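Inspection log for the structure reproduced underneath, given as structure tokens.
Removed: one protein chain of the complex. Kept in place: all other protein chains.
Order of writing sets the chain letters: A, B, C and D. Residues in each chain are counted from 1.
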Amino acid sequence: MRHRWELPVAAMVLSVCWWFVGTSHAADREKLLSEPGVYGTFAAFRIETDWGKLDQATRIANLTSFRGVVEQHREKLAIDSYLLRGLSDHADFMLRVHGTELKDTQQFLVDLQNSAFGRYLTSVVLLSGLTKKPNYVPGFPEQLKADLKGPSESGPYVMVLPIRKDTEWWSLSQEKRAAMMQEHTEAALPYQKTVKRKLYHSTGLDDVDFITYFETAKPEEFHALILALNKVKEARHNRRMGNSTLVGTVRSLDQLIEVLAQ
Amino acid sequence: MRHRWELPVAAMVLSVCWWFVGTSHAADREKLLSEPGVYGTFAAFRIETDWGKLDQATRIANLTSFRGVVEQHREKLAIDSYLLRGLSDHADFMLRVHGTELKDTQQFLVDLQNSAFGRYLTSVVLLSGLTKKPNYVPGFPEQLKADLKGPSESGPYVMVLPIRKDTEWWSLSQEKRAAMMQEHTEAALPYQKTVKRKLYHSTGLDDVDFITYFETAKPEEFHALILALNKVKEARHNRRMGNSTLVGTVRSLDQLIEVLAQ
Amino acid sequence: MRHRWELPVAAMVLSVCWWFVGTSHAADREKLLSEPGVYGTFAAFRIETDWGKLDQATRIANLTSFRGVVEQHREKLAIDSYLLRGLSDHADFMLRVHGTELKDTQQFLVDLQNSAFGRYLTSVVLLSGLTKKPNYVPGFPEQLKADLKGPSESGPYVMVLPIRKDTEWWSLSQEKRAAMMQEHTEAALPYQKTVKRKLYHSTGLDDVDFITYFETAKPEEFHALILALNKVKEARHNRRMGNSTLVGTVRSLDQLIEVLAQ
Amino acid sequence: MRHRWELPVAAMVLSVCWWFVGTSHAADREKLLSEPGVYGTFAAFRIETDWGKLDQATRIANLTSFRGVVEQHREKLAIDSYLLRGLSDHADFMLRVHGTELKDTQQFLVDLQNSAFGRYLTSVVLLSGLTKKPNYVPGFPEQLKADLKGPSESGPYVMVLPIRKDTEWWSLSQEKRAAMMQEHTEAALPYQKTVKRKLYHSTGLDDVDFITYFETAKPEEFHALILALNKVKEARHNRRMGNSTLVGTVRSLDQLIEVLAQ
Partner (left out) sequence: MRHRWELPVAAMVLSVCWWFVGTSHAADREKLLSEPGVYGTFAAFRIETDWGKLDQATRIANLTSFRGVVEQHREKLAIDSYLLRGLSDHADFMLRVHGTELKDTQQFLVDLQNSAFGRYLTSVVLLSGLTKKPNYVPGFPEQLKADLKGPSESGPYVMVLPIRKDTEWWSLSQEKRAAMMQEHTEAALPYQKTVKRKLYHSTGLDDVDFITYFETAKPEEFHALILALNKVKEARHNRRMGNSTLVGTVRSLDQLIEVLAQ
């Protein structure tokens, strides 16, 4: 993806960036993305059709406000961006926000919606969950634990599947759930290398119990993984809601803004 | 959050406030929030996208009408305000209204929607319930009753979960329901201190049976509470509807208006 | 609620009223509201947000057309009006229309939507049912029959609950249904005085089987009535749809128009 | 309903009609409405609120395009029109189109939506089904077969109930289904004279299995018919979807256009 902006505009945008880079301290992204006790929020937006009817200079000016808001909040938050348009039918783009306090995330999203760009956005999905230490892994066999430590390839494809458990699941004993989760984990193992996974616990924080996040370079491997997971006993306790799968591609903020500017 | 209004405007708004404080008698908020036999109404609104396209002076003038309507009705009603934007996807803010007569609440909400600000609002959730003396607590063991009297920390986070019971629940004997509610209460006890709860009975008054209201400073504690409640037998009689959880933060009317003015 | 219209406007509206009172013969309201074989239609409307942006003179002129259409059809129909705004989230007001021919009701609602005011209305709920002689009462014990004849207090609160029966209900024998309905009736009896009820049979005429209509001065009594009805066996055959309860207050046409004019 | 158009306009409309009557060959309506192997399409439309804000001359000009499109396609299709407004809450009018080729129906509906009037229409329901020889009647007793040949009264009321069968129904043997359909038919027989019925098979062609079409002068008879059908065993295999019943009145194209022109 190459630079498509003319020089004066690009320069203006870059100078704004510079200003933010110069004054903010980036959150410890590595820690936010790997530690337990962090809130992850998935915010998917649809862009109003009016947006497409603005002239390009106005769109670029508005997108500058978008970039400004994101940069300003990077002090406390790790913010990832995704293009959903063309792979999902109910949203155009998604932000994944990691932070230690949900109110920081709220402030970021409020500032985004109050920005010049935000006037053209409708919030269509907003899910929050918590990263936690693995519930069941400590009781798994040592070999399985070791296998789970292998690296995973990332992007460019992203899939987010919100899952609600049925009421029976929660009434099962910890042992029964652990046994089922071991079977689940073993079924997923062959896809450990090609599909990167991250889990968020969201019971009470929204209308689902888990937000499952996936990245892969090979959607067919992700498809095979979900097929394999559908076949284990634990899957009978999953309820997925009607129109809930989000599919897209990982994009840097610059890349996302470039698509939205066109 | 810094003051972003210019001084003359802020002064104008303050003078309006003063006028209302000077002429209205506040409802007995403490009694409305603690006694049985009070109606609690949860009204969540989405703000039209046109709002964001108004100039700020017009927005502030309109918000003055919002403040005026709220102050005017504080004579009879206890009105709390919450910012949902950034934590819920289907509403921007919520009002919780306590009153002894539903028609006072209706008059307030009608006046709000007829105000200059109200022209930009869509009512997306409107749930009413009644506070009642505890149904099951009188039969609980003395120790449990005593434990329930401990204080709870409040805000800034708020969660509202409307719940409908299945038909089987209502056909159970009072004893069976009391036993299940005791188990429920014992499971909730560890979170008594960190999560504040309030219950509204709404069978017939809307499409749910209970409106459960929570405040906490630690969303992870609320998450753990709901997980614990999911595991007791009573939970099997709960039906939660698709997109019904409301999450936000407690905001004074001034704070809410400041966000909406930007 | 005080008169907020300026005198010349009020005079104009009153003179229009007078004209209609002078030229139309009112339907026999008493008969339409008490006899079997009458169609009752519940039409709830949402008012477009554009309406609130009209100047008041235009709103009043449009509301005059509303009043005119209602008065014109009172020759054949009994028309009651209700304010839902502030107590229901999906509609602003409701009309209940009783007539002996559904096509008269259709003509009224078509004329309403074709009127100057109707241009701002969206029809969000439209349910029709038939009043019938009681199905099960003739077989009830004499004492119960006598008790059912007591008077009921009316308004100002109105609740409309559409109900669909499950398929099993219809396959039960008449005796089994009669026994369950007797239990239902006995459970409702304590609320006979404080909650007024009216039943419409609507199988085939819309997507529900019954439209249950309630008026009360004490919503807490209505709440207790529905709780009591939830506990009888017949309730297990009820299916209520997601967002179907309508709650509001009885308003004369003049009172409703006054609210809408503001 | 009296003529409300002024003479020059009415004359213009009539002359357009004349032109079409003069140049097109009407489809063999009788055959299309009675033979098996014909496709029936039910298209219900909502008219945009902008329509009501046009001046009447523009509305009439646009409705002339509506009439033109209908007349033009009457060469191949039998087209019936219905007013739903005032009796259904999700559509304003409905067209029923019979033809031997679905692509002719598609061309008609495309031409309609591309017409000046079509710019104001939203297609809210579109169901297609096939008329077939009776599946079960050949095996019925002779007396029942004879009874089914009696005439039925038609309109002005029309009801369309789309029905989906459960998966169990389709796995039953032909004999079991035939026995249940005989019970169904016997239950319907008392309403043969007052309620006219027509059946369309639509499995695969849309999301339902059958489109059941009814006309009657007595909605209470139709109500009694559906109640009777709910009580037979076959009804346990019916699934009706949430908001699917369409109710209206039969109107000639001229009558429908007159209502829409006001």
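A few notes on this one:
Quick note on the criterion: a contact is a pair of C-beta atoms (placed from the backbone, for glycine too) under 8 Å apart; a residue touches a chain by one contact, two chains touch by 3 or more.
Just so we're clear, the structure is a prediction, and the values are computed from it rather than from any experiment.
Of the options A:32, A:69 or A:83, the residue whose C-beta touches the omitted chain is A:83.
Although one chain is not drawn, the whole complex shows that of A:176, A:193 or A:240 it is A:240 that touches it.
Within the complete assembly, residues 37, 39, 43, 48, 102-103, 105-110, 113-114, 118-120, 122-126, 128, 130, 167-168, 170-171, 201-207, 241 of subunit D touch the chain that is not shown. Contact between subunit A and the unshown chain involves residues 2, 4-6, 49, 52-53, 56, 83, 85-89, 156-157, 159, 161, 219-220, 222-223, 225-227, 230-231, 233, 235-236, 238, 240, 242-245, 247-249, 259, 262.
Keep in mind that, in the parts below, only the chains that are shown with their structure count from here on.
Contacts with at least two other chains are made by no residue of subunit D.
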